[in-house]
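Input: a single structure, listed below in structure tokens.
And now, chain A:
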Amino acid sequence: MAIETPTPPARVPPAEWELADVVLDAKIPSGPIERKWEKAKFEMKLVSPANRRRFTILVVGSGLAGASAAATLGEMGYHVKCFCYQDSPRRAHSIAAQGGINAAKNYRNDGDSVYRLFYDTIKGGDFRSREANVYRLAELSVNIIDQCVAQGVPFAREYGGLLDTRSFGGALVSRTFYARGQTGQQLLLGAYQALCRQIQAGTVQMFPRTEMLDLIVIDGAARGIVTRDLVTGEVRSHLGDAVVLCTGGYGNIFYLSTNAKGCNATAIWRAHRRGAAFANPCFTQIHPTCIPLSGDYQSKLTLMSESLRNDGRVWVPKQPGDPRPPNEIPEAERDYYLERKYPTYGNLAPRDIASRAAKQVCDEGRGVGPGGLGVYLDFSDAIKRLGVERIRERYGNLFDMYERITGEDPYKVPMRIYPAVHYTMGGLWVDYYLMSTIPGLFVGGEANFSDHGANRLGASALMQGLADGYFILPLTVGNYLAQAKLPKVDLDHPVVRAVEGEVQARIKRLLEINGRRTVDEFHRALGRLMWDYCGMARNEPGLRYALAKIPELREEFWQDVRVPGSGAELNQELEKAGRVADFFELAELLALDALHRDESCGCHFREEHQTEDGEAKRDDERFAYVAAWFWNAAGPPRLAKEPLVFEYIPLAQRSYK
Partner candidate 1 sequence: MVGTLALYHTSVGKKILMAVTGLVLFGFVFLHMVGNLKIYFGREEINTYSEFLRVVGYPLVPHEYALWAARLVLLACVALHIWAAYEVSRQDLAARPVGYAQRKYLAATYASRTMRWSGVIIGLFVVYHLLHYTTGTLHPRFVPGDVYGNMVIGFQNPLASAVYIVAMIFLGLHLYHGVWSMAQTLGWRSRRSDRLWRGFASLMAVGITLGYISIPIAVLLGLVR
Partner candidate 2 sequence: MRLILKIWRQPGPDAPGRFVTYEHNDVNPHMSFLEMLDVLNQQLIRKGEDPIAFDHDCREGICGMCSMVINGVPHGPQRATTTCQLHMRHFKDGDVITIEPWRARAFPVIKDLVVDRSAFDRIIAAGGYISVNTGAAPEAASILVPKTDADRAFDAAACIGCGACVAACPNASAMLFTAAKVAHLNSLPQGQPERYQRVVRMVAQMEKEGFGHCTNHGECEAACPKEISLDTIAQLNRDLLAAALKGVRA
């Protein structure tokens, strides 16, 4: 199913933005890069241990970032309240990460080092991340492994009892620590257990099945959140001295993604509307090896480890619309397009390149499977070469998973794969101290605009979430609290009452529309639009089209959505409706950001800007900056630019030929 470039609707609304007159100060410490974090730590103001329990910190999210931050802050003696929408903090989406976590331990003596991890991450992110942050991340990666091992995370071991590692995501060194195919689960359980220990100790109060619906900002500082108890429907406020958002990514804006169904942008979007800048919203990552759609009832996409590409060969029929089953298509009529286009890397070409190549052949009508949205990943040669047993040993569990979902036996017929949205590099803008543009509002994990620039390397998100939560936020939040002179506020404060009222009104409004279409219908329509025009490849007319369509669809949503039930009970449709409403707003900003970034970089691929071989072509002259957007209730979003300076790693073009 090729996507035609749409003719823009007759009246193109001006997709405009304004330049904000703020200067974003990332507060990067001076001095050589290896000393910056040490210097920052030394210069931080400390809260005396006896005073800590007087401060209340609200941590929203219990994923790797949130759970580790809440646990550590609790251990330090702060009074912490932690929130998640699932029924238990252990179920946060981090649980689903499979592959592994990077750390520059150099246990293999293969030339790895903090500096190399730093270098790889900057380069992998296509030079759109902040050097100082990335260096600190690489530095802390080492401590993360120590911490997790001490907690009892059962990382893979060698027979001698030492930790095993593997190489991942095209890295040339073996620095990825893993726990079978469930690394995220095991790391999260470690953090969850640490969190539970603090709950038992009374330092952390946990609020599961509680969704944050708004942020309370008083006198310019983040002082609380408004939540809805998902069981009773009660809307109430929680006040504190600082708010930490670790609410994960917004990949679900595409409806179909590898994210959990509940992943949402509500927390960060509401914070954005209260004044937090949103950085690089258009940097979204597509993963090349997911199980394709099987029908329009599809509710999510399942990721399969990229390691499959080590032995599988990717191909499509040469003939568009070839109706034959794969095994009947002769060698000569198959197009092994990755091997053809990228002879050196072949089937192992990086995520973004492999994803785009798949889209391209499907756009040409050569895709396979339902709707023509899929390409073959064929193991028959590998099976011939290595035998079924070896393949079973290497990929048995993945093959089983594939068979469970599709009902097809990948030992006999080639797998079908297709790219899917997987990760969002964009998020709330934070300074070196992970504080957003609202004082007292900190952001960690996938929710911040992160250290991954325009493209995240495999096994680096887990690392970043835990670095933020265990080692950075607990110090920087304290540093803020030690200096902030915060007046006492209580629940009767007019701002608190006003924000609560707004939340109540929004819920009421959603429930009263009582239209004809379901929330999912709207979400699907939005997702389709985003995937088609703001997905793997973007171009100006497409983005303009999306920018015209999104508000239209949003209007329809507010006119015609049906949310059954009441607000005073468990109401899953209401939960979804609120999240989709926020996705609609974020979608527009995402498209606008993609339109404004008139270059290709990492995962942001503008068709207008590619090299002859179809690779992303950056424009460092014009776009070596972080795009931080401010909400503007009265007009178009306001853009602030944080220039990126590369002192250590010279700007260079990626090449994977």
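Here, a contact is a pair of C-beta atoms (placed from the backbone, for glycine too) under 8 Å apart; a residue touches a chain by one contact, two chains touch by 3 or more; residues count from 1.
A quick word on the picks: all candidates are chains of the complex that A comes from, given by their letters.
Being a predicted model, the structure only gives us computed values, none of them experimental.
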Here chain A stands alone, and the other chains of its complex are listed as 1 or 2; which of them touches it? 2
In the complex with candidate 2, residue positions of chain A that touch it: 68, 71-72, 75, 86-91, 93, 95-96, 105, 107, 143, 145-152, 154-163, 179-180, 182, 185-186, 189, 192-194, 196-197, 199-200, 206, 208, 231, 260-262, 294-295, 297-300, 302-303, 404-407, 470-471, 474, 516, 518, 520-521, 562, 564-565, 569-570, 572-573
